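Sharing a structure below in structure tokens format, with a few things to ask.
Here the complex is missing one protein chain, while the rest keep their positions.
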Amino acid sequence: MAKAGAIPFTTRWMPEMFGIGTLVVAILIFELLVQSGVVNRFIIPPPSDVFLAFERVVMEEDILGRVRETAFEMTVAGVAVVIVGIPIGALLYRYSIWRRALEDWIGALAAAPIVLAFPLFLVLFGRSSTTIIVMAFFHGLAPIILKTVEGLTATRKVLINVGRSLNMTSSQMFWKILFPSALPVIFTGIRLSWTFCLITVVGVEFLINLGGLGQLINDLAERYDLPGTYASICFVIFVSVLFFVILERIESWLQPAR
Amino acid sequence: MTSLSSDSLSARTASASLAASAPAMVIDDVVKRFGRGTEVVTAVDHVSFNVAQGEFVSVIGPSGCGKSTLFNIIGGLLGDYEGNVLIGDERISAPHPEVGMVFQEESTFPWRNVIDNVAFPLELQGVAKSERMDRAHHFIDMVGLANFEKNYPSQLSGGMKQRVSIARTLVSQPKILLMDEPFAALDEQTRLLLGDKITQIQQQLNQTTLLITHNLTEAVQLSDRIVVMTYRPGKVKRIVDIKLARPRTSDVVGSDAFGHYVAEIWNDLREEASRGMADSESAASRRGAHG
Partner (left out) sequence: MAATGEMTARARPVAAPVMGGEASARSAFMLRMACAVVLLGMWEILSRSGLFYGEVVPSLFKIVLAIGALLVDPVFWTNLRVTFLEVAASLAIGTLLGVMTGIVLGSNRFLMRAFEPYIYYLSPTPRIILFPIMIMWFGVGPSSKIALGALSAFFAVALSTAAGMRQIDQILIRVGRSFRATKWQMAMKIYLPAMKIPVLNGIRLGMGTAIITVLLAETKLSNQGLGYLIMQIYTRFDMPSLYGLLILVFAIAGASNAMIGRAIRE
């Protein structure tokens, strides 16, 4: 009787379950098509093989070590981007002439296909994780700078006036009004930056065949291990999606206090 | 805890009655012009009036009469003006610690809960945590938000947020409370009820208050005196004494005397408001002709 007004679980999550169901049915259809020989199993391996390959990939390909390596590169680049980007953004806000002079360049940096310059970074830093970290750093730097400037600029005039009416010093003004007011936007910048970093780290690992998860895919593809390649791609996609979801959760968790 | 603040409050009341002869604030021949060359606009034009200790004064006028400019000058946010705004012997040219400002726009800090918002000015003064929580609590109670101390502004209504701002301004116990259309964004019923709250607090603290408003009912309901301003350039058109009995509540709105005051002031305001309207209409048609 308590349930009278409540919507049953199945009805409430109908669309999501329909989505998952479609995915499962599609996988089953592929399985049938491949098993019956309609689709060449050297183009699309049977999903069951891919599923089984997960165990092999995890056991034999040192997946923990690879995750650790990618995570290490991500962490160094991600922390560096925050430590360098937020102060640059704050300085550009403070000294508006620098902002007017450089903001367009930083916008161009954000849009530039930096990943494409990997041969250049290879020459400069060698085939090492330094190359990957430096590239991820440069790719991730611009969004956080721009978002920091945007967040500080968007501070409502009346809040600044409250600070002025209380005779606040400029450092009090920054730490007690401007920065907390900009924080949600700055975190959006951090999320965008780290997304850029992850794309660069995994992409360059794949391209130059060095390091963690990106190289895993390359290795298996070069061995013509089809189920293994599919499984490793699924795994990498899973890891990056997990990363984005966690970042988004943190971001929206920071919002309700606003 | 309350003993502390009520002690200091009664001390202030006593000193206020001692100095009752000297006005709390003198506004003397204030002029403010914007722009230069042929484009000069005189926003405030030779405005003079006093505010006595414990008095509630409203400045009323149509939009474009320089009310907000006057607010910014008195609050010290606009330091460059002619004439004098004096508190005691001091000429205001920067925010004065004895003037507490409440702004028209919603101005609570969204990242702080109610009690931390209200305690903010004390935090800047370096008041110890337990004391500032006590004092903040006292004023939150006064504006009637005792049950919402841990809430964030996003969880409050517009009227509640404005009450938080008012408590935040009162907590540093300014000699003069300066408010710029604090209820402009609220609906009429909330406005009347908040008016009651303001009257009650003002009488309890004997708080010298200067309210900037364009709302006639609000001005008559709350004030001892009303300064009526003209539309561009903003001059003092007339100063009206409101001799409605105190203590007052929003019930006064229905009385004959109230209606009389409203009619009288509207008579003055109508002319100014219609000049303002004609001005903005011709500006709009000019813009239309250009684009």
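We just call them A and B in the order they show up, numbering each chain from 1.
Note that contacts are C-beta pairs under 8 Å (C-beta built on N, C-alpha and C of every residue); 3 or more make two chains touch, one makes a residue touch a chain.
Only a predicted model underlies this, so the values are computations on that prediction, with no experimental measurement involved.
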Chains on display which the left-out chain touches in the complete complex: A
Sole residue of A:V79, A:A154 or A:I250 that reaches the chain not shown, by the stated touch rule: A:A154
From A:A71, A:V84, A:L122 or A:L183, residue that would touch the chain that is not displayed: A:L122
Touch list for chain A against the chain that is not drawn: 14-16, 18-19, 22-23, 42-44, 96-103, 105, 107-108, 110-113, 115-120, 122-124, 143, 146-147, 149-150, 153-154, 188, 192, 195-196, 198-200, 202-203, 206-207, 214, 217-218, 221, 226, 229-230, 233, 236-237, 240-241, 244-245
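As a convention for this text, only the chains that are shown with their structure count from here on.
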Intercentroid distance (Cα basis), chain B paired with chain A, Å: 49
Residues on chain B engaged by chain A in the complex (per definition of touch): 75-77, 94-95, 97, 99-101, 103-107, 109-112, 120-121, 124, 152, 154, 172
Of chain A, residues touching chain B in the complex: 156-159, 161-162, 164-168, 172, 176-177, 180-181, 183, 256-258
